[in-house]
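Got a structure for you, questions after.
Just one protein chain is left out here, and the rest sit where they should.
Take a look at subunit A:
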Amino acid sequence: MTRLLGRHGWVMGLTALLVLAFVFTKVIQPGFGASGLDSLARATMPFAFATAAMAVVVIAGGIDLSVASMMAVAGVTAAVLMDGAGTGFSVLALLLVLGVGLLMGAINGALIVFTRVPDIVVTLAMLFVWEGVALLILNAPGGAIAPWLRELGRGPFLVEWLPRSFVLMVVCIAIVWMPLRRSRLGLSIYAIGSDELAAYRSGVSIGRTRIAAYAICGLFCAMGGVSISMATGIGEPIPGPYLMASVAAAVLGGVMLGGGRGALLGPIIAVIILRLVRMDMTLMSVDPNIATIVEGLIMVAVVMLGGLLAMRAAR
């Protein structure tokens, strides 16, 4: 039990916090039910993918400041390719967009590995590059997403209170993450994040692993971009507020910024908590300027408390 708590303490704490937040929501809004869960799941989707993308590179000891811009590229590419296309071609287009995501991420990673310029600088530069690329593809909001894809994220799944968008998000992330985590590449990603030199001495190819981590980040960004377009039905070339939100959720979710520690479950729960906090702020009609402050304070408080608990446990 203690071992379980020690290993999964952070995730369990977050889960408890999430349950509390749900209870609190139900108290302030007794009518909160299936439709509320559906709104929450739909709002969570792009943030969850952005956070997963960020978490993977942070675990590998890096950071990617271009996640929101890559999402914009993926979103507009999907909207342009699928505009007026049939179902068959739109499936192909979707695969192509995921490929574009992998490629964008791999380019980021390769630039970092081969130029030896710090990741924060490279990805900051790529933030502007991908932003420009998105605008080149579509200079104003437009295009259209295939109707079947839009329907995919709508309504409940099997039971009324289980939103289809939530299931979709979990499945998409799990398909990539579950096999990866147990694979040689997954272990290498943790290894280079935790101690690069030790990883190198153990025979891990640092450069190749890093490029792979960034490519996976790009893949998640592509999923995130498509999920935004699924929600809006069009492509938007201006990146949304996903960069800072993804860093925040990753950290809140127990991913250490130095690398080597954390997983995706914690960050995903953290994303849901943060969206739920936003929803509660709206439900209580808190002054919007104060709402932002409260969101930030909750984040600092939780991470600080977690740090304190970890320190006590270590003692």
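The definition used in the following text is that contacts are C-beta pairs under 8 Å (C-beta built on N, C-alpha and C of every residue); 3 or more make two chains touch, one makes a residue touch a chain; residues count from 1.
The working rule: contacts and distances are computed from a predicted model.
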{"item": "Protein that the absent chain corresponds to, by UniProt name, given \"PspC domain-containing protein\", \"ABC transporter periplasmic-binding protein YtfQ\", \"Glycosyltransferase 2-like domain-containing protein\" or \"KipI antagonist\"", "value": "\"ABC transporter periplasmic-binding protein YtfQ\""}
{"item": "Touching residue (missing chain; options A:Gly105, A:Pro237 or A:Gly259)", "value": "A:Pro237"}
{"item": "Residues in subunit A touching the chain absent from view", "value": "5, 9, 12-13, 16-17, 20-21, 24, 28-29, 31-32, 35-36, 39, 42-43, 46, 135, 138-141, 154, 228, 231-234, 236-241, 275, 278-292, 294, 297-298, 301-302, 305-306, 309"}
